[in-house]
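If you scroll down you'll find the structure; I have some questions about it.
Below, a portion of the complex is reproduced, with chain positions unchanged.
Letters A and B name the chains as they come in the text, with residue numbers starting at 1 for each one.
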């Protein structure tokens, strides 16, 4: 069994497989896990498989994030690992986007991450211990055409990650931003037969999160970029 | 008189001197200018000095930005130069910040810029011409401790700038993000006598904006960093 130096985990936002894979790895290490998403019923198979606790949350709402942490405290204790994995994507020419949808996309990608980091910090700073993982994207490093809201949200997330790492690392809290560069494999998005491993295997990504969680504080990474071997970059 | 290939300008957000200096340079080139800020009465000296038109706006409100552009159209024609110079700064430990103030800071630094770029694009894309300038900060490149909301806003602005540049440049619109690295000189913040030019002279910054406006489309810059000669970086 892998040795992970934390005793409880909260995962917010069920991405295409990453959250599920991480939940399985953490549960295999006997760490209690709360998983939170907008639609909890989608989490039933994962709950059945792993014994994780599923709770509903709209990550773009500060009050709901606050209540989610309180409920997590009550169910498994204050989370020592927190992963924010939600994001709001919206594509289209700048001139044609609906401003309120842009606001919502930025709120999910970035403000929700702030509320989450804040609630995590409130618990981890007094404890002098904890790990905060933030799932980023290439869009947080390079702003692509026809994708301004996603660029805004993921850039903001990276800014938050850097600021939080500088503030919280000396207080014993490991903050890491993971740049997922490529498509994540999913049932509806399998690898083309002639290009094996050309999408990111969510289990492989989750293993990288575990590696980060196991890093010694004398050599912490605050950012990690992962991409398939054949991905152009 | 400097030759600038645009005929009208809208400047949103009166920063510590940059907007004023740019207004003066544009007016000296006989370009009509609308300046917009939350408190229009503060703009009276600039209006008196330059003949610019001052209009009120809360840049964090999409509807107000839309109306500001409509009013600008009516007063000086569709703006061919648009500068977004507003930003929301908020300092403090992550655990102690007020979420609603964080939202407001990100809205002013980044969402207001989006609304502005959108309104500019609606006018410039059909015309196949225009320049959009966005005032950034070092916080958009590096997220500092105790300054998460400003990092989020300025990172998001940079993501917007990159995405907009990639989308709009091939349509003839010059998008440039200017990273102001250092304190901007102001009446309440003069240079220390033993460190001349250790703050950024707003006239010097504005001249850089003019240089960008005059660049030929075969050699456009999409990002420019400016800092005092003695600034540590």
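As a working rule, a residue touches a chain if its C-beta (ideal position, glycine included) is under 8 Å from a C-beta of that chain, and two chains touch if they have at least 3 such contacts.
No experiment lies behind these values; they were computed from the predicted model shown.
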Complete complex - number of sequence copies, 2 represented | 4
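Here, only the chains that are shown with their structure count from here on.
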Using the average of all C-alpha atoms in each chain as its centre, how far is it in Å between chain A and chain B?
-> 32
In their shared complex, chain B is touched by residues of chain A numbered 62, 93-95, 97, 99-100, 102-103, 106-107, 110-111, 114-115, 117-118, 121-122, 125, 139-140, 142-149, 151-168
